[in-house]
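Then we have chain A:
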Amino acid sequence: MSQKALRLTGLGRRGLLAGATGIASGLAMPAIAQNKPIRMGWIAAVSGMFASNAQAQDWGFHQTVADLNEKGGLLGRKIEVVMRDSAADPSKAVSFAKELVYNENIDVLCGPINSGEALPTLGIVSGAKKLHLIGGSVEELIDPVKYPLGFRNLNANGQWIKVAVKFMVEDLKKTKVAIINDNTGYGVLSRDKVTQFLAARNLKPVYTATVDPNKPDVTDELLKAKDAGADVITEWSNATGFVARLVNARGEQNWDVPIVGHPTILQEQVAKLLTKRSYWDNAYGLGYRHEVVDAQGKLPDNVQAFMDKHKDTIGPYMAAGLPAFLQGNAAVTIYAEGLTKAGDPDPMKVKAALESIPVIKAPYGPFIYTPKDHNGFQDEGIVLVNANALLPNGGYPPVKIG
Partner candidate 1 sequence: MKHSLVRPGIVAVFTVFAALLPYITGNLYYLHVATVIGVYWVLIATLNLLVGFTGQLSVGHVGLLAIGAYAFCLLAGGQGWNPFIALLAGGGVCAVIGLLLGLPSLRLPGFYFAMATLAFGLIVSELAQAEQWLTNGSVGMPAPSFPAPFDTPWGFYWLVFGIAAFITWMTANLARFMWGRAMVALRDSTVAASSVAIPIYWTKLIVFVFSGFTAGVAGGLYATSQSYITPDAFIVNLGIYFFVAIVIGGRGVIIGPFIGAAVLAAIPELVGPLAKYGTFFYGFILLVVVLVLPGGFGELINTLVEKLRRTPQSSTHIEPDLEQLRTAIRPRA
Partner candidate 2 sequence: MSDTLEAKTVMKRFGGLTAVDGVSLELRPGEVHGLIGPNGSGKTTLLNLISGYYPIDEGQIRLCGQDVTRRSVRQRSKGGVARTFQTPKLVLSLPVLDNAMLGGWPDVRSGFLETAWALPRPRREETALRERAAAMLRGVGLSGVMDRRADLLEHTAQRFLEIARALTLRPKFVLLDEPAGGLTVAEIEHLGAIIGVMRDSGIGVLLVEHHTDFVFKVCDRVTALNLGRMIAHGSPTEVRNDPDVIRVYLGA
């Protein structure tokens, strides 16, 4: 009963105690706080449809926590992870979210990491007044008014599409865009967004096709795009098989038109499905500034440092690409910065802290949160990279046109 009153005054009981003892003797504080670890809830679909990416994220998440614990944890307290595998099933995600916020007494919930699973958990987590780091890219996930404690720890889908359209029009100087997307909700949604961003530049796609991602051959769609006079193709699908068929079809038709699109096109899995590896040339996928190497072929320092530190266990997760495990890292890093600044795990305080930090420099990229915008990730963190230019260290050289 008194706890509620204390929270209203802006001080949780724990904060009050810590503060009081802190004043009494500066050294006693960790001793008292140590008895209760920080509990981070973590929901990731490490089995099911998106498993390989999620496993890499999960690895990045746990490594980052381990690093922090090695340095003595946060606020002098150890971090405990309570992990649940939602198996890409939204109803499981809902159950686990409830379990974590009600039963496991967590301080923050990270994940679920797919939009489809994250959407149903928003109301639950905000209802329980827990801080929520959301790992999905769909726009609707973030709303500082409805879900004041929800923060996104990656880019939004619109940012991807905005950057991709800008790349096609400004860098590649192409205006006759053909959109080919799969018939999943995500594909159709993205198609509409591309059309919107093109319209903002007074352009109309010359051809659009929505295709079943399991369709064994997409040559037909590709030829229709060619007939329509397209000079660039943009694809929106996260089905590796579908993307590979598209790239294959373009290669087999000897049509050297650039393909620009979803990060799936960068996956090694796609390359393996190509009849010839050279078909991967002239295919551009959405990547991140943190993947782009400098003139010496070096990755950004904080990225390289993280990878060096964990080079013994990173092996299996390299194939999923740097963004996956760095996204897992970002969730922990963002929370850690907010908590350290707040000095207290009370969600409202961490929220205020996150909104007031000028920039959080996670290896994934810079995040800037304000009271009005919880998207955080900055447009300039996204760049297009050339699929076939993947370097052994997992990075990409900057794209050179022409």
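We take it that a contact is a pair of C-beta atoms (placed from the backbone, for glycine too) under 8 Å apart; a residue touches a chain by one contact, two chains touch by 3 or more; residues count from 1.
How these were chosen: all candidates are chains of the complex that A comes from, given by their letters.
This one's a predicted model, so the numbers in the text were calculated from it and none came from an experiment.
Q: Among 1 or 2, all from the same complex, single out the one that touches chain A.
A: 1
Q: Which chain A residues qualify as touching candidate 1 in the complex?
A: 46-48, 84-92, 94-96, 98-99, 102-103, 115-117, 119-124, 138, 140, 183-186, 188-189, 192
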